[in-house]
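Only one protein chain is missing; all other protein chains are in place.
Labels A and B are assigned to the chains in the order they are written; within every chain, residues are numbered from 1.
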Amino acid sequence: MLSRFLPKDCNFFDLFDKQAKYAADAAAYFQDLVTQGKLDEIAIQKMKDIEHQGDEVAHEIINRLNKTFITPFDREDIHFLAKELDDIIDMIHTITNRLKVYKLEKVDKNLVEFAEVIRKSVQAVGCAVRGMRNMKQTKDVLNACVEVNSLENIGDFMRDKMLAELFEAAKNDPILVIKWKEIYQDAETVLDVCEDVAHVVESILVKNA
Amino acid sequence: MLSRFLPKDCNFFDLFDKQAKYAADAAAYFQDLVTQGKLDEIAIQKMKDIEHQGDEVAHEIINRLNKTFITPFDREDIHFLAKELDDIIDMIHTITNRLKVYKLEKVDKNLVEFAEVIRKSVQAVGCAVRGMRNMKQTKDVLNACVEVNSLENIGDFMRDKMLAELFEAAKNDPILVIKWKEIYQDAETVLDVCEDVAHVVESILVKNA
Partner (left out) sequence: MLSRFLPKDCNFFDLFDKQAKYAADAAAYFQDLVTQGKLDEIAIQKMKDIEHQGDEVAHEIINRLNKTFITPFDREDIHFLAKELDDIIDMIHTITNRLKVYKLEKVDKNLVEFAEVIRKSVQAVGCAVRGMRNMKQTKDVLNACVEVNSLENIGDFMRDKMLAELFEAAKNDPILVIKWKEIYQDAETVLDVCEDVAHVVESILVKNA
């Protein structure tokens, strides 16, 4: 219980939980959007709002970090964690935005599949982040990290399969290839960033073991 | 006035000003080039020279950092600032080079628009960097940072609009889509990096407040 060393008004754990919560919101809403093929202005705005809220928490973490002398774990880990959680939300927002800009508004079964893996991974990330509060009970955290790693492997495999199929199916429509190739690669990048978060959480556990 | 604590021959502020100046030179010259559609070998070489000069200042900052015990602000911030200012110049150089390699030598009104926003943003970055010398008079610095953030938002919007139009206008010319899509995304990346610089400058101010 490192958190007891911290003054109440400066609780990094609460802020990270909040940030992980916005990441989970973004991932869940993304799954909704792509499953329903509902990409109107309201949906885009709602995703933008989530991204903006996540951004504010990230800034709050950095600001507090800059004003705080004693931190619950290494300063650079706090910085990196805040940045990476922010990147998860940013990337999900970017994909949503791109679907709109590229006019890819119909349901795509590949992206539905990716959205499910992303939601699971971001959920596991949230579990890992929450678990950092109690660094002596690491089993759940480590399980969550293992899940994030395994979902990243699945994502790699999915992206490769989808790209191979895309190059076949759309070989007469290069513009479509350009658009979906970027979307699938972005979707896999979300899982990469989740894995980076899992690695830093594992690092923090090792250091505080 | 933190700068008085530093020996004259080791002034990081002077070096950062110099680096910001090269970034401003690159942005101004880029605006010239794309406005006049003048991308001959001489222009490419001149941009390469600016990039090379910027590179040398970046290396000098890192070298001095490695040999200096007392720094005017956190070592990692100095490192990050030098790297990001270098990235601004690199990215502008990369775009210029790509225009040549991709034979996109005619004036493009979108890129002219981007070049203007980039020039303004790099100028505001220079203002923020110069302002760090006097960390008690933060108003101008903070205003410059706000401007950089706002120009980044404008850039996001511009890129989205341009990409949507490009996919319509060039739907029968996928090669052209490939080329301009990368250029517009690169142009927006310059503004992202400027925003990163603004964030680190704000961080430095908070820590030294």
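Please note the rule applied: a residue touches a chain if its C-beta (ideal position, glycine included) is under 8 Å from a C-beta of that chain, and two chains touch if they have at least 3 such contacts.
Since we're looking at a predicted model, the values are computed, not measured.
Within the set B:40, B:76 or B:165, the residue that contacts the chain not displayed is B:76.
In the complete assembly, the contact with the undisplayed chain comes from B:62, out of B:62, B:112 or B:164. In the complete complex, the residue from A:28, A:112 or A:177 that touches the missing chain is A:177.
Contact between chain B and the unshown chain involves residues 62-63, 66-67, 76, 97, 101-103, 174-175, 178-179.
Across the interface with the omitted chain, chain A contributes residues 76, 160, 163-164, 167, 171, 174, 177-178, 181, 199, 203, 206-207.
Rule of thumb we're sticking to: only the chains that are shown with their structure count from here on.
With centres set at the average Cα position, the gap from chain A to chain B is 28 Å.
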